[in-house]
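Only one protein chain is missing from this complex, and each of the others stays in its spot.
As written, the chains take the letters A and B, and residue 1 is the first residue of each chain.
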Amino acid sequence: MAQTALKLKGSPPVSDWKKWLGVTPFFLFAILFLVLPSLRLVMGSFTNSEGQFTFANLLQLFQEQFILDAYWLSIRISAATAIGGGIFGFLLAYSVTVGGLPKPLRSALITFSGVASNFAGVPLAFSFIATLGRTGFVTALIKNVFGINLYQQTEFDLYSFWGLSLTYMYFQFPLMVLIMAPALDGLKREWREAAENLGASTTQYWLRVALPVLLPSILGSMILLFGNAFGAYATAYALTGGRLGIITIQIGAQIRGDVLHNPGLGYAMAMGMVIIMAISLIGYSWLQKRSERWLR
Amino acid sequence: MNILARIRRIPFWSWIWFILGALYFLLPLYATVNFSLRMERDVIGFKAYVRAFEDPDFLKTFMYSNMLALMTILASIILIVPTAYWIRLRLPEARRVVEFITLLPFVVPAIILVFGLIRIYSSPIKIPFTDTTLLQPLTTFEIGTDILIVAGYVVLGLPYMYRSVDTGMRTVDVRTLTEAAQSLGASWFTIIVKVILPNIRAALLSGALLTFAIVVGEVTLASFLGVPAFGPYLFLLGQHRAYEPAALSFASFLLTWLAMGLIQLFTGGQGQASGAH
Partner (left out) sequence: MTHLSLKNVSKHFGDFTAVNDFNLDVNKGEFVSFLGPSGCGKTTTLRMIAGFEIPSTGQITINGADITNKAPSQRNVGMVFQSYALFPNMTVAQNIGFGLRIRKEKEADVVDRVKEMLAIINLEKKADSYPYQLSGGQMQRVALGRALAIRPEVLLLDEPLSALDAKIRIALRAEIRGIQQKLGITAIYVTHDQEEALSLSDRIVVMREGEMDQVGTPFQIYNFPTTVFVANFVGTLNNASAEVVDPAKSIIAIDGIQFESAVDLKERKKGDKVRVAIRPERFNFVSQEKKANIVDCRIENITFLGSIVRIQVMIGNSKFYMDTFNNPFLELPKIGDKDQVTCSREAVLVLDE
């Protein structure tokens, strides 16, 4: 017994390479099921149909109009839901944290956000069809109350840009709420009091202190929301049945059958996505670090 | 207190945002329930639910998905708990690289992951420069596919499970606990089973429930790997039925709610971020 305790305290207790044995299974797993598949896509995107190295696939990405359209549509939807979901999610988080609403509403909203941010894919799509589809509940409600037929008198279509965006919002707001609520809690009461004490109004406090302090956090979360929407597949597929050509749906089509007649181009599309996701994750963690420095 | 101060205390805008948010959250749910109860003309009833639950395929796919979720949770725990523990205890220098790996699934979304998995594991794996086959393509036999999809799900759940376990270990300070147990003469087995696991129980449960929520309704991996899971079943059902999918959608919402509610209960309100969409 004394020996084991000593062994733990003493300088290198196990020799260096043996220590790494303890994490081998994890690394093995990560290589087999995460790194190798990713590398396969990267390598594939630099290989032509004869198996030779090429940049042609990547160059072709920028020449095929429908691929550019797919990326652009995905970027627009992700940006719209990130900004819209971000702003509204922030306001919601604000209302239950420093906004002065009763405490029980806070825990209700946080629980609900936990559920809603994980409620995606097919069930979410069906719910929105039941809500805003041609015979949906809200569609009917608007028709009965305002006399407006959404599908005949307006441009609205659930299976389009705005429809998909509105659906994505259902998991975007809640994610924002979950990230922003702790950040808003990090605002110290003393900052507000110090600002007031120095003569600042509530508006001045928010514009000059609270929002600047929260800004890295808000932007970082929006970037995370962007990535969250950008990588989404199931919800869009279930909602539009593959009719709305966002990038994930195009990649899905390529997996099902080589619709591009060029496997290399499919890999390149996938790699393009990974690059965009990686950029947003880097942006997020950079901003997150900045914000932690302030909100410690 | 003067009147001005009193007016300042009524959070008018907060209420507006909250009510708007509540409406947005609840309307789709209400619409779904409302729709699911109207299978029979002019009658409110649970017929859609009865029909949906009676379908033998529902039970089969649902049980299968639950089995996948269970396997995923087990595999995650077996893979992550010792790793996180070892890093805390002996190998802090591996922390950065392991944390980086656990963040990778955010960069590689499900659709890309399944793309790569299929391309790698749908052809036989050979020892380089020889014709000796090391492994038959996993996608050609049932157990192989199951292994592949569970591995994929472990990857999808990795960020949540790892962070949950690691936070749990940090809050109970496993290092000190281990040293204390060792100084009392406990064996490694005793330490892990009787000291570490019980102390990170809440973290494990919340990680497990989140994994469950991700896996049970998952569509992307399941449909591309062609397994008979609940997600693809629900999707197909939606192609030619109306009421039953609504009923099952609402049921899966309740299931997610149950999982998240339990997490809240175990972690005391530390909400968890989202899963795979």
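Just so it is clear, a contact is a pair of C-beta atoms (placed from the backbone, for glycine too) under 8 Å apart; a residue touches a chain by one contact, two chains touch by 3 or more.
Keep in mind that this is a model prediction, so the values were computed, not measured.
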item	value
Of A:24, A:107 or A:201, the residue in touch with the unshown chain	A:201
Hidden partner chain, residues of chain A it touches	188, 190-191, 193-201, 204, 208-209, 212-213, 293-296
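By definition in this document, only the chains that are shown with their structure count from here on.
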item	value
Sites on chain B touched by chain A in the complex	8-9, 11, 13-15, 17-18, 20-21, 24-25, 27-32, 34-36, 79-80, 82-83, 86-87, 90-91, 94, 98, 101, 103-120, 151-152, 154-155, 158, 178-179, 182-185, 210, 213-214, 217-220, 224, 231, 234-235, 238-239, 245-246, 248-250, 252-253, 256-257, 259-261, 263-264, 269, 271-277
Residues of chain A defined as touching chain B within the complex	1, 4-5, 8, 13-14, 19-20, 22-23, 25-27, 29-30, 32-34, 36-38, 40-41, 44, 88, 91-92, 94-96, 99-101, 105, 107, 109-128, 130-131, 136-138, 169-171, 173-175, 178-179, 181, 202, 227-235, 237-238, 241, 248, 251-252, 254-256, 266, 270, 273-274, 277-278, 281, 285
